[in-house]
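Here the structure comes first, spelled out in structure tokens, and everything after it is commentary.
Only one protein chain is missing from this complex, and each of the others stays in its spot.
Let's look at subunit A:
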Amino acid sequence: MFLLHEYDIFWTFLIIASLIPILAFSISGLLAPVSEGPEKLSSYESGIEPMGGAWVQFRIRYYMFALVFVVFDVETVFLYPWAMSFDVLGVSVFIEALIFVLILVVGLVYAWRKGALEWS
């Protein structure tokens, strides 16, 4: 982890950045008043008594979008190294990348036709 000295400053920054919420919470814990009550701690539902919890089943659509997202996100991760050595690799690798992208475009068209990208 600490072999790459270039990233030392990243780790330092990470530590200092994670101190910020800790500091904020502890300062607020010292200064803020505490007066709890069952009404105050119940969840807000526009003023009426909360009905049931929120941890229930939800739309599968969110899952479908997440699935398509993973496909394209992995694609971009593969494309970045190619883009960086683009001038070295030349035409043949460009065609290979094109085929790779085209396969995924076919996947997008399939998902589109199947209605995975429809909200309602």
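Basically, a contact is a pair of C-beta atoms (placed from the backbone, for glycine too) under 8 Å apart; a residue touches a chain by one contact, two chains touch by 3 or more; residues count from 1.
Note that in this section contacts and distances are computed from a predicted model.
From the set "NAD(P)H-quinone oxidoreductase subunit 1, chloroplastic", "Ubiquitin-related modifier 1 homolog", "General transcription factor IIH subunit 4" or "DNA replication complex GINS protein PSF1", the protein name that UniProt assigns to the chain left out of the figure is "NAD(P)H-quinone oxidoreductase subunit 1, chloroplastic".
One chain of the complex is left out; on subunit A, the residues touching it are 5-10, 12-14, 16-18, 20-22, 24-25, 27-29, 31-35, 38, 40-46, 50, 53-55, 58, 62, 65-66, 68-69, 72-73, 76, 79-80, 83-84, 86-87, 90-91, 94, 97-98, 101, 105, 108, 112, 117-120.
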